[in-house]
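Only a single protein chain was left out; the remaining protein chains are all shown in position.
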């Protein structure tokens, strides 16, 4: 312990009465100077803009069939080529992104809000915690996609079903993380110090605990976002997702796989878009973790 | 000296499941005096500190503070009472909220207790900074910008911000380097002299306790084994444990002295009779059977040991 | 160089003058390479330890005492650049390859850490950790290593040694853990034992037991011991000589009795005055003002100058470690020796 850490420069006490320890860069400065974080942010902005602007960039119904134009290889006319029904893959990828990102965003907001509320309660009340954690155990071990498949089968494929199923499934891991963080923070001496000062419980929570757990929540949210995007695509791919009348990257791949030998591009592009989205979100989560938790960052 | 002590603790006990962490602790602190609790790990001194402030709920006993029994207060009354009793913690890195500026840290106690206006809060914060010899510019800085000693001074300023009558200091200097320790100890004593605050001071360091305290209680395995004025505890310790503790402290030359044998027993399995008998160099049969009672040995000194009876009988 | 050190007046009074020098450190410096370049951590540290002698490396956290020890052991961080020479039993070891250095560990140098709880493996049995060392370093068989391990535990005062060998570190009390650590450090018969704050984490009564044990082992095995600590009172009790470090520098060196009684360097004086005195009532302590400058922000010249009450213009240049009275100090304005 003492050999390396006692002398490592960042742990030395420093400054005296008038000169304080020179502070490190702020979180924002670190975010802006972190190449990985900036790459992921740029990727996400491009993906988000292309989803928002899809109706402008690719006007008309992307699902419109045009049998004469089947299996055109990627080129100047059709950037990503056309599929077995002559639909333009570029248009489909753009519009599909709207679904993916929308589902991802909504699922993240819903599951993270519930996880934070339940996690806070669970971290503070032992008896609630016991029950809740057994439920979480049950949900965590079981494959979410199987549960979502069963749910989608029973409730019928639709965007609401997908969002509901994924939200329920993704609450469990987030809840466990939030609760774990609350338990750690609750034991910090600053909480005991605040109690000894006479800070009321609600203020204790909003001023002391929530700010302390906000970083892991933010990191977790980006991972949940990526899990939701992947989950939606997976459900749609096996046919229990948003249903065939809507466009999603997962949907687009369902049929494409039958034509993989003739037209590999119709498999390539929706999958690539999906992977880049997930990659960007994972990179964002990784770099946020590095930036917000310097203890872990030093390891990279 | 007023007749009523600032704090009078009686029969204070705490069990965590099967572990009796604190057993039947009784002491009182006169107004303006410093009372020291000294002991090794597992002695229950830190738990006692938290019991006194009811940060941990006592299993048994009374805590009379400012004329009321704290143990019987409702949560709301207790919270309001906290403005009169503050705590200083061991870890200067953990006891401050890293997301709150020093301004917020120092005004928070006044704010939650509704003392004065925002302008007055700020004036108090500035005055406190002056008292701990820190410039006003510290107000808008955050805890991570300070060194350990500086943070501990800020924690002291926070504890003083509601003008409390009692301060409980739990190992306030044991996380600090020696040279910084001296700064903080001096500060604590100066402030106490200035404000007349009563203090309960907890430490494992005999030198620090001797420097800080008027009266001292020595704890072993959840109990007070000896208590009395500083000069008597250090000058003429009566309990074998106190004697051994003093003999074990470094700084007396390398000559071989009687050392305590064995280790501190686990709080799960406190020995029968006298808890210290397993390590006591002069234990005899009675110590295993009968629990020694605290007995007065004059000069305000008290100790719980059968040897004192034997000596008297002899 | 040996001759130079041996001729120091401080050594003349050393109780172990007639024995051979086990460890000699000469002009040791250590810098850490990071993104911004080289960060000096320790500069120009020199001292020697004779057989049967305990030398203390004293200082507050961040003074570089622990990393000095790691440089001697050859286990400094990978990004460390080390200068100077280290001689062990007459062999210059600072130039050896990492592999050759590793071979010296255990066999010729033993190490005792501050926190035995974390310094012993959590999921390997005590016996396994001891026999691994014994078998590798001494080439013992499993049975030989096990019985030797039991003897060692016995020797450091652990009852029921055979049972403890099967146990794990979390099952032991703090004092017992440190005894195991000591047994491990001396297991392969080293001539030098380096103890890094070996009793700081322990309770007072246990600390006394462990210090006694270390003292016994040193005498019985005629060990050279490097004792790293922040506690000058422990130094006075248990060490023959002391090296006081401040901000990566040796500021004072000499017999520990002399340093504790009458230090020449204002920093050493400050450390002693900062500790509450036993036979004193309500007087004020004399703290050292300010705080240790962080690594990389050391002032030029005397590094203690910004906190020193004897400072003047001369202190802007770096003083040398010179003899003042009975001890050597790195100071332009050393304190007069007290009677």
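Letters A, B and C mark the chains in the order given here, with residues in each chain numbered from 1 onward.
Please note the rule applied: a residue touches a chain if its C-beta (ideal position, glycine included) is under 8 Å from a C-beta of that chain, and two chains touch if they have at least 3 such contacts.
The criterion applied here is as follows: contacts and distances are computed from a predicted model.
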item	value
Name of the absent chain as recorded in UniProt (options "2-oxoglutarate synthase", "Nitrogenase molybdenum-iron protein alpha chain", "NADH-quinone oxidoreductase subunit K" or "ABC transporter permease")	"ABC transporter permease"
Where the missing chain makes contact, among the chains that are shown	A, C
Option from A:94, A:118 or A:152 whose C-beta touches the chain left out	A:152
Hidden-chain contact residue, picked from the options C:95, C:122 or C:139	C:122
Listed residues A:97, A:198 or A:271, member touching the removed chain	A:271
Missing-partner contacts on chain A, residue numbers	1, 3-4, 134-135, 137-147, 149-155, 168, 226, 230, 233-234, 237-240, 253, 256-257, 260-261, 264, 267, 271, 274-276, 278-279, 282-283, 286, 296, 299
Absent chain, residues of chain C that touch it	73, 75, 102-107, 109-111, 113, 115, 118-125, 129, 132-133, 136-137, 168, 170-171, 181, 184, 188
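As a convention for this text, only the chains that are shown with their structure count from here on.
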item	value
Comparison of B-C and A-B (more C-beta pairs in contact)	B-C
Chain of greatest Cα-centre distance to chain C	A
Intercentroid distance (Cα basis), chain C paired with chain A, Å	51
Distance between the centres, which are taken as Cα means, of chain B and chain A, whole angstrom	49
Between chain C and chain B, distance of the C-alpha-averaged centres to the nearest whole Å	33
Interface hub residues of chain B, defined as touching at least two other chains	147, 149-150, 177, 180
Residue numbers of chain C (touch at least two other chains)	61, 289, 291-292
Chain C-facing residues of chain B, complex	40-41, 147, 149-150, 177-183, 185-186, 189, 204, 206-208, 210-211, 230-231, 234, 244-245, 247-254, 256, 259-260, 263-264, 279
Partner chain B, residues of chain A touching it in the complex	13-15, 17-18, 20-21, 23, 188-190, 192-200, 203, 207-208, 211-212
Residues of chain C defined as touching chain B within the complex	60-61, 173-176, 203-209, 211-212, 215, 230-231, 233-234, 236-238, 270-271, 273-278, 280-282, 284-289, 291-292
